[in-house]
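Complex shown without one protein chain; remaining protein chains in place.
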Amino acid sequence: MTRTRISGALRSPLTFSVLAGLLIGALFLLGTGADPFTAYGAVLTGALGGDGIGATLTTSTSVLGLALALAVPLRAGLINLGGDGQLVLGGITAAVTGLYSPLPAPLTVVLALLAGMAAGAGYAVLAALCENHLGVPLLVSSLLLSYPAVSLASYLARYPLKEPGSSLPQTRALPEGVALPAFGDSTVTLGLVLVVLAAAAYWFTDRRTALGYEIRMTGLNSRFSAYAGVERRGLTLKLMSVSGGLAGLVGAIGVLSFPYRFVDGSLTGPGYTWTGLTAALLAGAAPLGTVVAAFFFAVLQVGGLAMERTTEVPRELTQVLQAIVIVFLAARLRFPSRWFHRRSRESEAV
Amino acid sequence: AAKNDASDSASGAGGTSFTLVTPDAVGQNEFLKLAVTGVKEAAKQHDGTQKVYESTDTASQQQNVQAAVDAKPDVIVLVGFEFADIVAQQAQKNPKQQFLIVDACTTKTFENVSCAVFREHEGVYLAGAEAGLLSKSGKVGAVDVLDTPQFRRYSDPFAAGAKQVAAKTETSTRFVGGQSPFDDSARAKEQANTLLAKGYDQIMAAAAAGNYGVFEAAKAKGAFAYGVDVNQCPSAPGTVVDNVVKRTDIAVEKGIEAVLGGTTGTTVSYGLKEGGISLTGLEAGVDSSKCVIADHKDVLTKVKALRDQIVSGELKVDDPAAS
Amino acid sequence: MTPPRAEAGGVAVELRGITKRFPGTLANDAVDLTVRHGEIHALMGENGAGKSTLMSVLYGMERPDAGTVLIDGREVRFASPGDAMAAGLGMVHQSFKLFDSLTVAENVVYAAEPRRFGLVDRAAARSRVRELAEEHGLAVDPDARVGGLPVGLRQRVEILKLLHRGARTLILDEPTAVLTPAEADALFDVLKSLAAQGRTVILVTHKLREVLAGSDRVTVLRDGRVVARLVTADTTADEIAASMTGRAVELDRVHAPGTPGAAVLRVTGLGTASVHDVDLTVHAGEIVGIAGVAGNGQSELVEALAGLRPVTAGQVTLAGENITHASATERRARGLAYVPEDRHAVGTAPAATVADNLAMGHHRTSLSSRGLLPPAAVRAHARRLVERFGIRAASTDVPASALSGGNLQKLLIGRELAHDAPLLLVEQPTRGVDIGAIQNIHDQLIAYRDAGHAVLLVSAELSEIRGLADRVLVMYEGRIAASYTKDEADERTLGLAMAGAPAEATH
Partner (left out) sequence: MFLDSDLLMSALRALTPILLAALGGALCERAGVFNIGLEGMMLLGCFTSVATSWFTGSPWLGVLAAALAAAAYSLILAVGAVTLRGDAVVLGIAMNLLAVGLTSFLLRTVFGVQGTFDDPSLAGLPLVGGFTPLAYLSWIAVAVAAVLLSRHVWGLRLRGVGEAPDAAATLGVRPAAYQYGVILLSGVLCGLAGAQLALGNVTLFTENMTAGRGWIAVVAVMLGRAAPLGVLFAALLFGLAEAAGFRLQGLGLPQQATDAAPYVVTLGALFLTTARRRRRPSGARS
């Protein structure tokens, strides 16, 4: 079943959308007087060639991490729009832990990762509590809560934790050795392994466990799973804590990688949260699809920058390309929608 | 977009090459535009080639620096304090590669990293003095992008300069903030409005793209504003009094020159004295600058005196970013 | 535009050679149907026989692959229900098509509004509703929100909608599936008076009793084809049933009474939203039926027992253990299974596969160990249940939405029976299900009881309650209003009790 679904997903709508996107992109390129083959070639070699693959894998770490973070609740029909806040809190918490932990460096790294996850998880749970007990839809509570978290981290980086003398809003650098080991000379760190492990765990949970089954059924019809005893509030809390934990992990990985400090705005600047959410939405939160979509977007981001360096083509083109692919995919892709009770009821009452 | 100078690259096949990496899109960012001018000028002078890699966020900054290092040009020029950590890392890994950072420096010194920094606060101080002299209400303020030490360089010395010439001046600073602080001109305009509503009539605008919003607000209330980096007077003639000009182009040119001449690993500071920082009003061509200050020669005379004091070291301006 | 009113007895609606194909199914196969002015014409058939499809074609919701539609002798081609309405047709769908948040008046005039300056003339709408209600005996408050109305009244709103549009032919798809006998009788009174005014009624139904009592002629469909055209006065229930199923059916089978054992479910003084002070006991080997007009707290009671609704007062014990405040999961673990009323919105996830639907509830117990749920186990389980309960599905990997209503119900009941739980709560087990499937389901429930399990059955179908239950409770306004033994519970007694006036002494 899994296999047919993957091949089916790969075969029809995805391929169609990517091809359509490339075609429209090519028209754009011709319009600006550029050669589409050169430009697309530059994207591919820039992202997957020897010089670019490191950057692609580094970017994939963040994009995939956040895509997973947002896919986990999405599988049950819950949309977490607060990825930015959870990410940043994870990052700043890891920074604080790294700066003040009395433990030896390797243990501090572990502690910082755990602390970052805990902070992200805790904050996401807050949004879940708003939905469970205060009746504010998760979509809104997570989005609104995100802003104060970003402001708080920004405040901490600029005042209590700031690096003296620096013009940048950034914390002091973590002590020597408080860093995730990198592969050779590259910027790819152990963080990638952690995120890939998380993806594997998600796949396993989704396909092979009772909990994963409950999550899927909740996404398809929440009243059905509630009737059979799946406790919705508890599940929301669980999923949001995992979601926030993963976002926090990505933040912690960011801080424990070069430049080994929390720089205000650097975690949210590249827009990983949106890219991740889009990847998760496109894949209907299915584990493998999410991984594929996240990697695809990472390739586009890194390759787009490379294309801009080597050709005259502005990078916005890859952004446009990405959006067009999504539009095409979305138009052909049905997704179990639960964010609007009315809509779901109507579709269930066939 | 990558700005390959085709004609230069043809002639300078074996010549020198320079790569400029910017922290943000160049766009209308006057400071970065000047850096591009500088590196192009340097390429022309040394019969070499140049490339510009524009970044948008920390991830792309790192990728661009990596790409620049991989291409091994003679000098990699980086503009902005964002690059301090990245350069420190890359300089260590690539001891043969020469780097020039403009507007910042690494904490440790490296043999292959040269730095050029500015003392903007000196120019801002002079602008503040103009504001203090011109203010009718006795209230001068500033609108900064964010509350960071770097941006405070555009507000604190402004207040100090005004108080220097008019001790009773009231001062206040607003920060644009929000979701998109560098682009949000509507927010910048509202921030300026809150100052104007309180009677502030001279406003230093260090709000990046938001400057245009600040100028609009000032213009609507008949108040005055001060621009940064280049002459911004033409975007709101009659409203913009003067500008704190930062000659990034000179810093880039001179920096490259020094590196090619074998002087590496040094830090050069540009201020009023070196001509790296100035006011439009103090430069030649002030009369055709469309700046309000052109009509206030008396003010300029007093400001020139202050400048001379700073240049001679007689007067010291506090640097908010140094604390 | 309005065609001249044809004389009574003339042909109002004629379908000729209608064929409609869906991928993999021939839903209607050259169907001819003639309906005369002023008659009540019943259209019968098992689940999936093609009744709804035929009516969809007539009403312009589906295009036929072949065949013609004639109204008052003239050929018509409807592109949409709007066209059909303009030609004097009106349809009440099986699942009501109402706007819950709007008022009765707004629902009635929707898309045919009285206007003043482009604005909806609310006063006119209200008086129009009152007028129509008065004329046809369909009393309902024009200002009530439809969402808060009981089903009987909602159906009135549906009919008022058609009358407001001047429908001369009314199509009703299983209109009595959710009505109590009293409500159904009232509906037939209305339909008869409409027919007497010369209007035409086409009635789609599974219920023989109603057809015999209320219709003039009957057309029976089987597998998309017309298999019988009967005049009601000249036929019998057995004949109709036989032509529907293609075999002789034993109607109104009498099941042997159960042999009650120890108490399994004991409820004392239970209170929850709109339920007050309910006492009841269900013993092993016994079916206790709860009768009542919809909206008198039966659903809330069952939900509270299933753990889907907080209990605000009283106590519930299951096999001696107090489960008053236990969660749904804990209750299931202690031996409770539950067949909910709404199979589409609650009982299944139509978008999930048959296998996944069959796994629900078993996924934490028999199918998994230490939290792991092997896909192979899920599939094997599904194949077992499909076999055991005769669920007809192309494969266990197709979505449940591809099953017919009867088969979906079998899936649901099979899944819950497979828990082998000491207590089964079951609501409306045969709503909208055809005779063949009904018998199958009834047999399953009796077998379950005879295996020594306790069953609490809620049904609006009095014949079902009387056929299955060993004891009958009647709920009225959230309370148990009366309690009867199997023998005491005749239709009249129950009907009175359901209306709030228990006749004989109760215990």
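In this document, chain identifiers A, B and C correspond to the written order of the chains, with residue numbering beginning at 1 in each.
FYI, contacts are C-beta pairs under 8 Å (C-beta built on N, C-alpha and C of every residue); 3 or more make two chains touch, one makes a residue touch a chain.
If you're wondering where the values come from, they're calculated on a predicted model, not measured in any experiment.
Across the whole complex, the hidden chain's contacts among the shown chains comprise A, B, C. Touching the chain that is not shown, out of B:39, B:52, B:146 or B:321: B:146 (per the contact rule at the top). When the full complex is taken into account, the listed residue touching the unshown chain is A:324, out of A:96, A:305 or A:324.
Looking at A:148, A:165, A:181 or A:234, the residue that reaches the missing chain in the full complex is A:148. If you put the hidden chain back, the residue from B:62, B:185 or B:202 that touches it is B:185. Which of C:111, C:233, C:256 or C:376 touches the hidden chain is settled by the complete complex: it is C:111. Although one chain is hidden here, its contacts on chain A can still be listed: residues 28, 32, 79, 130, 134-137, 139-141, 143-145, 147-148, 151-152, 154-155, 158-159, 274, 277-278, 281-282, 314, 316-317, 319-320, 322-324, 326-327, 329-335, 337, 339-340, 342-343, 345-346.
Although one chain is not shown, part of chain B still touches it, namely residues 25-29, 146-147, 172, 174-175, 177-180, 183-187, 189-191, 193-195, 197-198, 209, 212-213, 216, 234-237. Listed by residue number, the positions of chain C touching the unshown chain are 61, 80-83, 85, 91, 93, 96-102, 106, 110-113, 115, 118-120, 147, 161, 273, 299-300, 303, 309, 342, 346.
Here is the rule we go by: only the chains that are shown with their structure count from here on.
Comparing chain C-alpha centroids with the centroid of the full set of protein C-alpha atoms picks out A as the closest.
Distance from the centre of chain C peaks at B, each centre being the average of the chain's Cα atoms. Averaged C-alpha coordinates put the centre of chain A at 46 Å from the centre of chain C.
Averaged Cα coordinates give chain A a centre that lies 35 Å from the centre of chain B. Within chain B, no positions touching two or more other chains are listed. Multi-chain contact residues of chain C (touching two or more other chains): none found. Only residues 1-2, 51, 53-54, 56-60, 62-64, 66-67, 70, 81-82, 84-86, 89, 93, 104, 146-150, 179, 321-323 of chain B touch chain A when the two sit together in their complex.
Of all residues in chain C, those touching chain A in their complex are 95, 306-308, 327-329, 331-332, 338, 340, 344-353, 356, 359-361, 363-364, 367-368, 371-375, 378, 397, 401. Put simply, chain A touches chain B in their complex at residues 51-52, 54-55, 58-59, 62, 147, 158, 164-169, 173, 185, 187, 258-259, 261, 263, 265-266, 269-271, 301-302, 305-306, 308-315.
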